[in-house]
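What follows is a set of notes on a single structure, which appears directly below.
Here the complex is missing one protein chain, while the rest keep their positions.
After this line comes subunit A, so read on.
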Amino acid sequence: MTNVKVKSVAKTYGPIPVLTDISTEFQEGSFTSLLGPSGSGKTTLLRIIAGFIKPDEGVVMIGNSDVTNVPVWGRNIGMMFQSYALFPHMTIAQNVAFGLERRGIKGEAARKEVDRALEMVRLSGFGDRLPKQLSGGQQQRVALARAIVIKPSVLLLDEPLSALDRRLRQEMQVELLRIQRESGLTTIFVTHDQEEALTLSDKVAILDRGRIVQIGDPETVYEKPLTRFAAEFLGDSNFLSGKVENGAVRLSNGTVVRSDSALPGNGADVTLAIRPEKMSLVTADTQPNKLSARITTVIYAGPVLSYILETPDGLPLKLFAQNRDGRVLREGETVSLSWSPEHTIAVAN
């Protein structure tokens, strides 16, 4: 068990900066997700930590040693790939034993370790089969066993669940979390799936165009996004922009909105983010923040109702409501929305 640190890491491909000044620490035994759209640099960062890519600048530390110039095969990492990357010409047991063999563990000792790892991923008795005889989910579990059997300093996961269907994916998420907790491995997980990031992680790092825009526990990152990008990429958000006026924000349509966030000085432009589920449709609400809007679309999804609305001056809004009383508002109705200043977050553009 070891922590991983990256300091001032930068990488450029030709004229394009892929990562800019990345500094962060991955705590011992923690599960951190690197979340971002494609092109945000999350995979590049993972591959720099793995040692497949050498950063142009900066330092990678695993534990107390600087591994920036250590090649991948000298770093003692466990890695899972999107495509499983099982060796098709070797049996499951041979696949799992591969890393042990490289560490000089052979024969009976290796067999015991392999059995234990396969038991951990609930695939005891599959040792003699070939990868192609296993389902996608089973192959992925073999890949996990192969990565953890070598007792790596850090477990690196490159979108390992994205090739699985929804149901299997949820099963594997639970499995992955159980095994990560049991093994206590420092884990770094690359994903573009926000729900997966929130469910699995102790910490979520949101990447945008080569920078970590926010890193924190899932609750903080979701409830208190720092930038418009973070508020938009992780979950849904409504954005209101206006100017600061006496500690509140005056929107372009004249409405005054209050926020608990720290606001800049009078006259400054500010963007506010409000989560769609934090707004409510109750007409006699005492909340200070109110807007009236017309419902343009109703999406009925069973337990949750999504309303797409538009204010009289043309601002689009989204609202999620619990389907508590089975009453569904109709398209075209004009309603009053209200929300609390606590949930009105000032974000950087």
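Rule of thumb we're sticking to: a residue touches a chain if its C-beta (ideal position, glycine included) is under 8 Å from a C-beta of that chain, and two chains touch if they have at least 3 such contacts; residues count from 1.
Just so it is clear, contacts and distances are computed from a predicted model.
> Would you kindly match the missing chain to its UniProt protein name, picking from "Putative tricarboxylic transport membrane protein", "Beta-ketoacyl-[acyl-carrier-protein] synthase family protein", "Glycolate oxidase iron-sulfur subunit" or "ABC transporter permease"?
"ABC transporter permease"
> Looking at the whole complex, which of A:R102, A:R122 or A:R181 touches the chain that is not displayed?
A:R102
> Check each of A:G136, A:G184, A:P264 or A:P312 against the chain that is not shown and name the one that touches it.
Counting the whole complex, the residue in contact with the absent chain is A:G136.
> Applying the definition given at the start, please give the residues of subunit A touching the unseen chain.
Within subunit A, the residues that touch the unshown chain are 50, 52, 71-73, 76-79, 81, 83-89, 98-99, 102-103, 131-132, 136, 139, 146-147, 150, 156.
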